[in-house]
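Quick one: structure below, then a few questions.
Of the protein chains in this complex, all but one are displayed in their positions.
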Amino acid sequence: MVDILIYIATALTGTGILLALYRFLKGPSPADRVVAFDTLTLMTVTLIVIIALAEGRGIYLDVAVVYALLSFLGVIAVARYLERGF
Amino acid sequence: MIRKFAALLILAGIAAIFTGLLFTYEPDAELNTTARYYAERTAADIGAANIVTAIVVTYRGLDTLGEVTVLFLTAAIVGLVLARGRRRKEDRHLAPVGELLATGSRFLAPLIILLGVYVFVNGHLTPGGGFQGGAIIASGVLLILLADPCRCLSHRIIDTVESVSGLFYVGIALLGIVLAGGFLDSHLLPRGELGDLFSAGAIPLIYSLIGLKVGAEFSSILAHLSETEEL
Amino acid sequence: MALIAMAAGFILILIGFYGALTNRNILRMIVAFTVADTGVNIVMVAVGYMRGRTAPILDNTVPAAAAAARIIDPVPQALVLTAIVIGMGVTALMLAFAYRFYEKKRTLDITKCTELKW
Amino acid sequence: MTIPGIIGGLFLVLGAAFLLLAGLGLVRMPDLFNRIQAGTKATTLGTLLTLAGAACLRPEWTLKLLLIGLFILLTNPISSQVLARAAHRTGAAKSEKTTVDRLVDDTEERP
Amino acid sequence: MTRVPAIALLFATLLLFWLFLNGSLAGDVLVVGIVAALFIAILFRGGRSILSGFHFTPRTIFAALGYLVFFLAELIKSNLHIARVVLTPSLPITPAIVKVRTRLQSPMGRLLLANSITLTPGTLTVEIDGEWLYIHWVNAEATDIDAATAQIVAGFEKYLEVMYG
Partner (left out) sequence: MSGLLLALTILLAAAMIGAALVAILGKSMPIAILAAGLVSLLASVLFLLLASPDVAMTEAAIGSGLTTFLFFFILGRMRGGEHD
């Protein structure tokens, strides 16, 4: 039962990733692609949690912590580049 | 056009080799001898829960020393290549930093650096270690640079951290010859209980020093890049 | 699974090589190199993977006694760890040289670099 | 087949549904600012719900999951704001449905 | 209530963060954590923590709890709102960038306010300029300053004003 629910969750997240990827590939302006990038990083955190659940290893969560804290740096760098901040 | 054609030809050759490799690849069913040795002996010999860390710091410790040296050389060369063309930065026109980013970075940067410390101190228990921790620390430094582009990082602090941790790293390695089995031997300190923070001999100490050194090297690369003049 | 990852790594290497061979812009060549770098790392990690086994970190779920039967090959991982860090150093060096090149020539087109031709 | 297991699984599915919604919002929304809105809010709640689900399934991971959730709550809005600000400064296209833009009015008034 | 020095607050936050990360209270973890947190706190003497400017009184702690509950409720509401908008085929939006006013002075309070606004129904902080916030609103219901302030800011400001003063 729980396994089936995890499968459904993975399928939904996967579809979300594909949609965000579509926006990344197509996005008219650079900023649109950055939004897609931001969304993708957060979806990746979810994916990592799901992988940790599926494999039953709690130590994988450390990777998710690093992601959650570092993912926003990339977005800020691009945003500062776009507005000529450095 | 001819250029593209030649490129495609080369790629076709490489692709043929890759396909051959892919179709003849047979995954091992058992660990090979080296891996089996590491898997069976690490817990008893080294006492580190993370076998990758045990390989990086102890079994292949000399490689890691070399790697850190390569990184040091890279940082030095980047500094050398970019050394000319410094300019005072007051005359650069930059978009102002928003208040939100300024506040947010001031309170997130210490947290990121502490996360880096956690990653390298726990290198022998959890995924991560000196290199990852160093990279995270450099990311924290980067956040400071992003939030305040005109700020000059103190090169003195970075250089001091770098050389002191490097010295201690080599010092511990040499102590291993005197007090334990050989160069970079981690049995300098007691092995401890598997899973404790203070365990695995000198591995946490060595990895912390590596982390500080790598973090300082990456930070110095970033600082050099951010201080170059705009063309 | 290892095969799929390996195929993806090979394709990434090919894409990276293609980009490095056909572009004239130095920065684009460096980007292509980083893509190929990632591909190489994926292939190397995929070689160490074994079906149904788990990460080489001992804890409650993987006791030390059962380690040899439960974990995957740790050696490729240690290699790739090194490779990624050195790759970043190499990228930084290439970027620094690209900056110097741009400073001298005011262009990023590599065909303008003619000192070594005669 | 335990009760917390079922609840955790349902949380997971709900969170993933919000992530899907975020993807859908990214594709469907007409201009950049609306996309940022969809991307930020839906992913934040989606990830939080997934983390809550994982905490129900594996109670021993709760502390670390809590930490991840806290970071996401703190960092994700900051990056969205910085991006929105940068996009507005560089004059990102706004959909023609936009009625008022006080920020443009105010920046033009100032010297 | 006296002001606690900034460095002590930073130290306390870092130590708390360390304990959360490790998830244990063993002696060696604590020792390493104290040393590391002390070093970083000294390195970032001017740094902020989430507690800087926070007044420790029972009233503010209740306000913080109320803020948390209110915030989570708003977050869920905002997602239902986004869901409704995205799933409606005609995409019923009337976006606008409006201007609102805040009374908060403390930097941390303003950061939290802007973050909360970003995560609540249909609003996104675009720029802060002194006491003015410029907010992108998906379904703008009011475009003049006072009405928009009452609708967007007032709910959070009530709590944050008590917490950060």
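Order of writing sets the chain letters: A, B, C, D and E. Residues in each chain are counted from 1.
To be clear about the criterion, contacts are C-beta pairs under 8 Å (C-beta built on N, C-alpha and C of every residue); 3 or more make two chains touch, one makes a residue touch a chain.
Keep in mind that this is a model prediction, so the values were computed, not measured.
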Subject >> Which displayed chains the unshown chain touches >> reply: A, B, C
Subject >> Contact partner of the left-out chain, one of B:Thr64, B:Ser165 or B:Ser226 >> reply: B:Ser226
**OP:** List the residues of chain A that touch the chain left out of this view.
**Re:** 3, 6-7, 10, 14, 17-18, 21, 24-25, 30, 33-34, 37, 40-41, 44, 47-48, 51, 54-55, 57, 59-60, 62-63, 66-67, 70, 73-74, 77-78, 81-82, 84, 86
Original post:
Hey, which chain B residues sit against the chain that's not shown?
Top reply: 50, 52-53, 119, 127-129, 131-132, 135-136, 138-139, 142, 218, 221-222, 225-226, 228-231
**OP:** Can you list, in ascending order, the chain C residues touching the missing chain?
**Re:** 1-2, 4-5, 7-8, 11-12, 15-16, 18-19, 23-25, 27-28, 30-32, 34-35, 38, 41-42, 45-46, 48-49, 51-55, 57, 72, 77, 80-81, 84-85, 87-88, 91-92, 95, 98-99, 102, 106-109
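Assume only the chains that are shown with their structure count from here on.
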Subject >> Other chains in touch with both chain C and chain E >> reply: B
Subject >> Greatest separation from chain E - chain, by CA centre >> reply: C
Subject >> Pair sharing more residue contacts (C-beta pairs) when B-D is set against B-C >> reply: B-C
**OP:** Measure off the straight-line distance from the CA centroid of chain A to the CA centroid of chain E, and report it in whole Å.
**Re:** 23
**OP:** Determine the centre-to-centre distance between chain C and chain D, using the mean Cα coordinates as centres, and give it in whole Å.
**Re:** 31
**OP:** Can you tell me which residues of chain D touch two or more of the remaining chains?
**Re:** 21, 24, 36, 40, 44, 64, 67, 74-75, 78, 80-82, 85-86, 89
Original post:
Which chain B residues sit where two or more other chains touch them?
Top reply: 95, 98, 100-101, 104, 108, 111, 115, 126-127
Original post:
Mind giving me all the chain pairs that touch?
Top reply: A-B, A-C, A-D, B-C, B-D, B-E, D-E
Original post:
Can you list the residues on chain D that touch chain A in the complex?
Top reply: 1, 5-6, 8-10, 12-13, 15-17, 19-24, 26-27, 32, 35-36, 39-40, 43-44, 46-47, 50-51, 53-54, 57-58, 60-61, 64-65, 67-68, 71-72, 75-76, 78-80, 82-83, 85-87, 89-90, 92-93
Original post:
Within the complex, which stretch of chain E touches chain D?
Top reply: 17, 20-21, 23, 75-76, 78-79, 82-83, 85-87, 91, 93-99, 111, 114-115, 118-119, 122-127, 129, 132, 134, 136, 138, 140, 143
Original post:
Mind pulling up the chain A residues that touch chain B in the complex?
Top reply: 59-60, 62-63, 65-66, 69-70, 73, 76-77, 80, 83-86
